[in-house]
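For this depiction, one protein chain was excluded, whereas all remaining protein chains were kept in their positions.
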Amino acid sequence: MATDTQGRVGGQQAGGPVKTAFAKALNTSLRTALENDPKVLVMGEDVGKLGGVFRITDGLQKDFGEERVIDTPLAESGIIGTAIGLALRGYRPVAEIQFDGFVFPAYDQIVTQLAKMHARALGKVKLPVVIRIPYGGGIGAVEHHSESPEAQFAPVAGLKIVSPSTPSDAYWMLQQAIECDDPVIFLEPKARYWDKGELDTSAIPAPLHRARVVRQGTDLTLAAYGPTVKTALSAAQAAEEEGRSLEVVDLRSISPLDFDTLQRSVEKTGRLVIVHEAPVFFGTGAEVAARITERCFYHLEAPVLRVGGFHAPYPPARLEEEYLPGLDRVLDSVDRALAY
Amino acid sequence: MATDTQGRVGGQQAGGPVKTAFAKALNTSLRTALENDPKVLVMGEDVGKLGGVFRITDGLQKDFGEERVIDTPLAESGIIGTAIGLALRGYRPVAEIQFDGFVFPAYDQIVTQLAKMHARALGKVKLPVVIRIPYGGGIGAVEHHSESPEAQFAPVAGLKIVSPSTPSDAYWMLQQAIECDDPVIFLEPKARYWDKGELDTSAIPAPLHRARVVRQGTDLTLAAYGPTVKTALSAAQAAEEEGRSLEVVDLRSISPLDFDTLQRSVEKTGRLVIVHEAPVFFGTGAEVAARITERCFYHLEAPVLRVGGFHAPYPPARLEEEYLPGLDRVLDSVDRALAY
Amino acid sequence: MDSTAARGKPRRSSAKRTAKKTQPGKPPTPGSRSEAPEMVQLLTPEGERVEHPDYAVDPTPEELRGLYRDMVLTRRFDAEATALQRQGELGLWPSLLGQEAAQIGSGRALHDDDYVFPTYREHGVAWCRGVDPTMLLGMFRGVNHGGWDPNSNNFHLYTIVIGSQALHATGYAMGVAKDGGGQAVIAYFGDGASSQGDVSEAFTFAAVYQSPVVFFCQNNQWAISEPTERQTRVPLYQRAAGFGFPGIRVDGNDVLAVLAVTRAAVERARAGEGPMLIEAFTYRMGAHTTSDDPTRYRPSDELEEWQAKDPILRLRRYLEREKLADAGFFAALDEESDRLARHVREAIRTMPDPDHMAMFEHVYADGHALVDEERSAYAEYLDSFADADTEEVR
Partner (left out) sequence: MDSTAARGKPRRSSAKRTAKKTQPGKPPTPGSRSEAPEMVQLLTPEGERVEHPDYAVDPTPEELRGLYRDMVLTRRFDAEATALQRQGELGLWPSLLGQEAAQIGSGRALHDDDYVFPTYREHGVAWCRGVDPTMLLGMFRGVNHGGWDPNSNNFHLYTIVIGSQALHATGYAMGVAKDGGGQAVIAYFGDGASSQGDVSEAFTFAAVYQSPVVFFCQNNQWAISEPTERQTRVPLYQRAAGFGFPGIRVDGNDVLAVLAVTRAAVERARAGEGPMLIEAFTYRMGAHTTSDDPTRYRPSDELEEWQAKDPILRLRRYLEREKLADAGFFAALDEESDRLARHVREAIRTMPDPDHMAMFEHVYADGHALVDEERSAYAEYLDSFADADTEEVR
């Protein structure tokens, strides 16, 4: 399964792009993976009959049975710990964590076992486990249902972390994550589940860890991933109306980060603002700022600025618009960067 | 207990500095805290009769009894979860995690409950819990006994994170952490446990979260904390012999980070290299680089450079000298920074 | 404000009296095997009193009416909250429909100085503690994450992450014991939560330290879409014995049985005899929350079966059969329910949104430089709009 790095899967009807919701693209992707490889398993809380609280696994248990689409006991450490065992046995488990805030009971199994076991065994075992996590805010939810935990996993070697921002990426990046022989934390921007976009299941996807320039520009680079790509694009649109040309880069992958694509962009624009929902402090923006400053020291006309969550717990729903890096806050930072 | 922000404790014999080992300073600090406040508890695995695997709690159970110095079941989530309950009841638990790599089973309780409960209750409850963790490498240990997990906690609001580098700071910062009404992750550089230094238990300590310039210099600032302060000082010494004047800043606190002190130093020197054992990727150095670059954009003559662990699991003992940021690697980065 | 739970509070003393009159149950010691039926029941679904060899309760008519009132008002409050969610006033509501007896029976077994650690569904227990029910709505409206003072009513904040609070309760109980004991702590959790490692670790700590904590598991048969068989193959109350303390199953739809069993357990805890697990066998009659659609995963006849065991209905039958309450009582209660519903509706409509800057408050008790920095930067940012507005006006 893992040999085809292009991530193409067999058994696809050839056909052009179809307007598809983000959630449906994920559902289709899981279905494809279950069809193509008998070793692929889907497991998690309520993924069976209910089809998951977001219906991402809708209909899969009905069609693939309880042996392949597994409702688990309510224990996240147990889910990841048994997924590791299943992977050691040759399976490719795709585990769903119901919400971002519920991944932490599994943190030890993820960072200490899942991430390190391949290295511990000097490569003798592989751990092709995908952990799907609906993440991020903006849906008016109660506590623990809106967090962005990527920075808590990114320091840990052995894990890969990606986050799609469009239905097409949702489909393809999930295919690629499942095909990957390493553990992948697959962060699904839940606020985008209902967004629609073109999906072509016969296209040739970009490599999983390659960033994508989603809008060309010359004055400043805006980097984003997952839920904030849409915000960044709106900001670029708004800026254009004020006569400023912003380039927008969808990072897509957090570990590894595609610094090459970013560097090329910043060498052109001379300015970088990065936007994510996770707190700024020790966030992805810090790593991007540090490394891009090192790589582009003589090109940068302003310091890399970061827009993101505050150093405070994700607030109650009625405050989330204040907490989240929205259009205005992004534009404010763009202005500040351009003022240098 | 928490009112005296100077961290002075009563009942101290006045007296000058005494040469004390780092481990002994911690032991004395715990003893003082147990003496001064009946609400202080010490808990963890093997902290009782054994006195902890590093003997930091040596003799405490004998003198303060099993009700105050508590051997717990072997369950880290249980240790922190019950410490939270004890804090809600009015106690000030000081929990020991036996080694860095064993804190992760408690990760959920730490980041989701301990860190957030004060905010969740709109300030109605306080969580004065100290989590002591012997951390870092260099002692030739087996896996999981040499990690530096600070970056995995720092993104989480509600936690404070500090790391002393000398016996005196070990004593005083632990006093202050215990007096603090917030949860504090207290990272003890285990490779320094046997180092000796002056301890004056009647001195007036510096504020807990203030960085300290431990060596003055003009050409470049070296920032470090915990185990790498010693490395940084050696590097500065070696550099001096080559005619270079390095300023060394002991950050002491990771959350919050004392950017003011660092900024002052960098405005003077124009260059910054930061050294820590934790992996560079998403590490403390990233946050320091991002923020100092923003604050000192026009003062920096070189990008902030980072020296630290690689994006790889902490290696077996016979490779740790390669993995750890030693003198040569620090000097190499200093050279690189000075070459700009 | 007679429609709030405040009126429920004076019951404590009467509960105490009753506790003296009745014989506190003797929970089975670990490993021992009672000859009693597996589930303690004192009131059948048909509303008939039955006896149990180990557990008895002898409530006065007033107390019985009080329990009935508690359950009715709790259900009404719950229904109103569900309605408010439908009207967009709340983002979400987890209904306790069907679990009133489990919550009122256990809640009324507690003393004021006992301490409660709830999940997110213990609206009936909150009621018994005297927490103003409108306080519970804040977190589901999105104005706070809880926010009541846990120490005002010895009722901790709702805990959403499953099972975590079992450890907090155990730690609190360890502290109670250190302080000399005499109080009980009770931790609520669900059948699903029983699978979480934290709950097992709480069992271990509580047993090792013989902490005065009662683990109260409401087995409502479902964890969202998963039936209890996805968590265990044997009755949950049996989990306790292997950790070294007694466990018992009680008919969770029988308020008298729950009261009796919980009283015995908290008495035991207060007396320093250690923890106990109660499995209240009940049923979640509604959806998991207002976001859930149970028709996707559970058969409708199951609901019908449990409707016949309704906790309120059976007490009403008993009250009527034994003539312990007259039509006037029921009519007055209906009116009180309406008043409560009105009170809740009004409260929600006047509930203020939090201040913009509130998210920077209470992150730390002793302050944090970064929070201060971000707070002022954000205030400045907001001010910049004010300036802009002013400029535009000029």
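Read from first to last, the chains carry the letters A, B and C; within each, the first residue is number 1.
Just so it is clear, a contact is a pair of C-beta atoms (placed from the backbone, for glycine too) under 8 Å apart; a residue touches a chain by one contact, two chains touch by 3 or more.
Bear in mind that the values here come from a model prediction, so they are computed numbers and not experimental data.
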Chains in view touching the one left out: A, B, C
Which of B:60, B:86 or B:141 contacts the chain that the document leaves out: B:141
Positions on chain C contacted by the hidden chain, ascending: 30-31, 33, 195-198, 200-201, 204, 207-208, 229-234, 238-245, 247
Residues belonging to chain B that touch the chain removed from view: 45-46, 48-51, 53, 71-75, 77-78, 101-102, 104-105, 140-144, 281, 310-313, 315-320, 322-323, 328-329, 332
Residues from chain A at the interface with the omitted partner, ascending: 2, 67, 72-73, 75, 77-78, 80-91, 108-109, 112-113, 116-127, 157-158, 160, 180-182, 209, 255-259
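Here, only the chains that are shown with their structure count from here on.
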Chain separated most widely from chain B, comparing mean CA positions: C
Length of the line joining the C-alpha centres of chain A and chain B, rounded to whole Å: 32
Centre-to-centre distance between chain C and chain B (centres being mean Cα positions), rounded to whole Å: 41
Mean-CA-position distance for chain C and chain A (Å): 37
Residues of chain A whose C-beta touches two or more other chains: 77, 101, 104-105, 143-144, 281, 310-313
Of all residues in chain C, the ones touching two or more other chains: 144-145, 161, 197-198, 363, 368, 370-371
